[in-house]
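Here it is, the structure in full.
A single protein chain has been omitted; all remaining protein chains appear in their positions.
Should a chain be cited, it is by its letter among A, B and C, assigned in written order, with residues numbered from 1 in that chain.
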Amino acid sequence: MRIGVLTGGGDCPGLNAVIRAVVRKGEGVYGHNIIGFRHGWRGVVECKTIDLTVSNTRGILHRGGTILGTSRTNPYKTEDGVSRALDTLKRERVDALVAIGGEDTLGVASRLTDEGVRIVGVPKTIDNDLSATDFTFGFDTAVQVATDALDRLHTTAESHDRVMVCEVMGRHAGWIATYAGMAGGADVILIPEEPFDVDDVCERIRHRHLRGAGFSIVVVAEGAVPKEGTMATQDADVDQFGHVRLGGIGTILQNEIEGRTGFETRVTILGHIQRGGTPTAYDRVLATRFGIEAIDAVHQSDFGTMVALRGADIIRVPLADAVRELKTVDRRLYDAASVFFG
Amino acid sequence: MRIGVLTGGGDCPGLNAVIRAVVRKGEGVYGHNIIGFRHGWRGVVECKTIDLTVSNTRGILHRGGTILGTSRTNPYKTEDGVSRALDTLKRERVDALVAIGGEDTLGVASRLTDEGVRIVGVPKTIDNDLSATDFTFGFDTAVQVATDALDRLHTTAESHDRVMVCEVMGRHAGWIATYAGMAGGADVILIPEEPFDVDDVCERIRHRHLRGAGFSIVVVAEGAVPKEGTMATQDADVDQFGHVRLGGIGTILQNEIEGRTGFETRVTILGHIQRGGTPTAYDRVLATRFGIEAIDAVHQSDFGTMVALRGADIIRVPLADAVRELKTVDRRLYDAASVFFG
Amino acid sequence: MRIGVLTGGGDCPGLNAVIRAVVRKGEGVYGHNIIGFRHGWRGVVECKTIDLTVSNTRGILHRGGTILGTSRTNPYKTEDGVSRALDTLKRERVDALVAIGGEDTLGVASRLTDEGVRIVGVPKTIDNDLSATDFTFGFDTAVQVATDALDRLHTTAESHDRVMVCEVMGRHAGWIATYAGMAGGADVILIPEEPFDVDDVCERIRHRHLRGAGFSIVVVAEGAVPKEGTMATQDADVDQFGHVRLGGIGTILQNEIEGRTGFETRVTILGHIQRGGTPTAYDRVLATRFGIEAIDAVHQSDFGTMVALRGADIIRVPLADAVRELKTVDRRLYDAASVFFG
Partner (left out) sequence: MRIGVLTGGGDCPGLNAVIRAVVRKGEGVYGHNIIGFRHGWRGVVECKTIDLTVSNTRGILHRGGTILGTSRTNPYKTEDGVSRALDTLKRERVDALVAIGGEDTLGVASRLTDEGVRIVGVPKTIDNDLSATDFTFGFDTAVQVATDALDRLHTTAESHDRVMVCEVMGRHAGWIATYAGMAGGADVILIPEEPFDVDDVCERIRHRHLRGAGFSIVVVAEGAVPKEGTMATQDADVDQFGHVRLGGIGTILQNEIEGRTGFETRVTILGHIQRGGTPTAYDRVLATRFGIEAIDAVHQSDFGTMVALRGADIIRVPLADAVRELKTVDRRLYDAASVFFG
């Protein structure tokens, strides 16, 4: 068989581990030919490929990013995208595809499956918000990076009697904020799932300080939103004259907390260091296992599936299920985290 | 209620996170009194306690070890141990116990439950070999430490064209070796579950070198054993004159590999750095969730249970089940790892 | 003797290591009494002290921040500040002071020396911009944190063909930017000492991309400034209607580069994680040696001095020299860094 591999969407620690595993078992054990498409679906549309071999995928297990490059190109939103993609697959005599990506990438994979393309999906979201799998690789690394940052912020918060606001990733779900907040000893965790009242936040901080704690750590997911009417954030991005204001919810919170409590407040926005760099051991193992399972599925012609983690096991689920529902933070988990608030 | 907490057996990153969670919810939310017993069951037998409060358990989340100390004391193997333990619990008016430990500690907990003591168990084994829970805290940290070491050994192995043997923990099960080996790109992984033939190991290394790889990384669990008759290890610990030879299976392998292949071989024995120091974010979250669930179980008088991880959820299982069976490395996981061998 | 210790100004990894060393040798070897003043000079003005002993300074070597707290209080800018400070020293029978801090803190120390107070200074600036010492503790930690971040940004920049701007500390001198930029493989480093032309920056980035590099890493010190007339930054902080724009030079650069080159550009602002958390081994050793030398100087009544690093040796210099001159980035060092630009 001749098997194509691609990585789409935002990058994520562990992508190279998946690629390496697919190649190692695909070529090394099954004897298939593996080619990589460059920059996600764009490489399929534009027919940009590189050969992948056991030899040229050595030593990439611990490397962040993706050797294939990535993009957000969607053939269904590109002129002639689908027909050009199908042409490429035909011309390159690609028997099957391993598509590694998130909601968008796998959504394309699901639709192309319906058009007869033989695809196995590998889920990828640093935000851990896909419902079909317990965890996705990259998430553990992001949580560890954020936790390391919180450990560092703790000592400086303590020495200066400050409030430290730390903005982490999570546009639609607060998994990183909840996990890192629990691991980093946060006093407040704000997530998209639970609109917050900034007065409550300030009240908790004041309460802490009254009881003798000189500092507070607030972890906020980038997608966290205030309850309607509690903060003028609807207008926060653009002022009355149409000037774009820089900075997201973290920066806004810094100003609100400092303004309302009078406590010196600082913000740290972790940004892209959460998604770059070497994966944790956990993510390397999960990504490797996903890669092995994906190539096994291809070899067994079990197409239209996606690999997933269930408990300690790797399973396969229908590709169509993969992107059906956003997995939001478990209520019991957030409750456990909130025991330590305030 | 007045609730006692103890930590027994080998130390493990995350113990302090459990203690902190028990106290934070036990005292802070439920209003119970929490006391700690020093050095595991020894503190119960000898009545050595310290008060645990929200205030004096602050700032311990990220600290390795256990603020309570630990020991391997077993009341059932100590003169008058059980009666003295029961006396202590009576005298100290302890209504319930949270016992954090491995097979031994929880075995005692299970037997004391039969004598009417109200106990909730929290599983702890850095080796991840308890069958009643998907994962135990401390394991992820050990795997990460071993993986970091393998990353470092890779570059020195490569520069010198050497075979590097890295001995990791795992007396009865090879979880750490398998995970760290997968994450660290090991070329051979030897575990207690699969007796090895040193000739096969050497053959794989030779094969690698023939194909151009100048170096090899061998990860060996301390409990790995050679197949009978393949290596003179039965006599390895003591020579013919009764002198104890220092060094374990790692050192023996180093000698065997170097002797049989002629390739320069070095051994690293990671030892206690795998079980000390700050826990990973993963372990901090798992330990915190275990602590929260344990105090909830106590509060709900759900005694004779042990908390456990099942998928992404924390559940409770009968304490008696906890230690029933050694969880050995999953066959499919090891097969996935072995794709990268040789 | 009865010796006071204080830490002033911004916190810095290594402060606790200095305190521990002063106490360990001061009490443990010389038999002096050591007391700590809380929150820098504020604790002297307001007479807030805590006893420091070998026993209560155990286990702080690896901890970031300062157990004494810190502030920017300057007695000379506080009503009755100096007289109240002198009163405190008299009332508490303080024979000598060890003042750990930067330009401000040591400036006060120098003036109080003139008033007869017996002081030994320990230099502290995370920015490494004191001319009297080769290096200051905290700097190495900040550089390491920034370098780790750059390592992570590299892989994500590469996978997405992006320009990554990383803003690091350094208001008046670009030491952190230069060191971290060299260590992290930056393609452009912008420092306060060298006003930059944003057109040149964009040109270099374009040039890189023309030659096939798909990404660029720009490290910018928070105090870096554009050459006059090359960018509208004079007006950047406040728009024409007086609205404060959030974000510093990093954010401005992101916008300028993306706007002028059309390359997708992202900014990361490391902020306080550079000054919090556990010190590197280098900083722990330097801080410990400074502490030992400071208490030796006190014991020998060598007042009005500051400890400093010269080559591999710890020496003493006049306190008045300490703050005389800002140490800017060495021209040859920056030239070495610039070999790797563009």
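Following the convention adopted for this analysis, a contact is a pair of C-beta atoms (placed from the backbone, for glycine too) under 8 Å apart; a residue touches a chain by one contact, two chains touch by 3 or more.
Fair warning: this is a prediction, and the values are worked out from it, not measured in the lab.
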| item | value |
| --- | --- |
| Displayed chains contacting the withheld chain | B, C |
| Touching the absent chain when the full complex is considered, from C:I3, C:I35, C:A180 or C:V267 | C:A180 |
| Residue of B:V98, B:V267, B:V298 or B:I314 in touch with the missing chain, whole complex considered | B:V267 |
| Residue in contact with the excluded chain [from C:V18, C:V44, C:L61 or C:V120] | C:L61 |
| Residue among B:D11, B:E103 or B:E258 that touches the chain left out of view | B:D11 |
| Chain B residues that touch the omitted chain in the full complex | 10-11, 13, 15, 63-66, 69-71, 145, 148-149, 151-161, 164, 214, 239, 241, 243, 245-247, 251, 266-273, 275-278 |
| Residues of chain C (touch criterion as defined above) contacting the omitted chain | 21, 24-25, 28-29, 59, 61-62, 134-135, 140, 143-144, 146-147, 151, 179-180, 182-185, 278, 280-282, 284-285, 288-289, 292, 310-314, 330, 332-333, 336, 339-340 |
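The working rule: only the chains that are shown with their structure count from here on.
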| item | value |
| --- | --- |
| Relative to chain C, chain with the most remote C-alpha centre | B |
| Computed distance of Cα centres, chain C from chain A, in Å | 34 |
| Distance from chain B to chain A - Cα centre to Cα centre, in angstrom | 30 |
| Distance between chain centroids, defined by C-alpha means - chain B, chain C (Å) | 41 |
| Residues of chain A touching at least two other chains | 151, 278 |
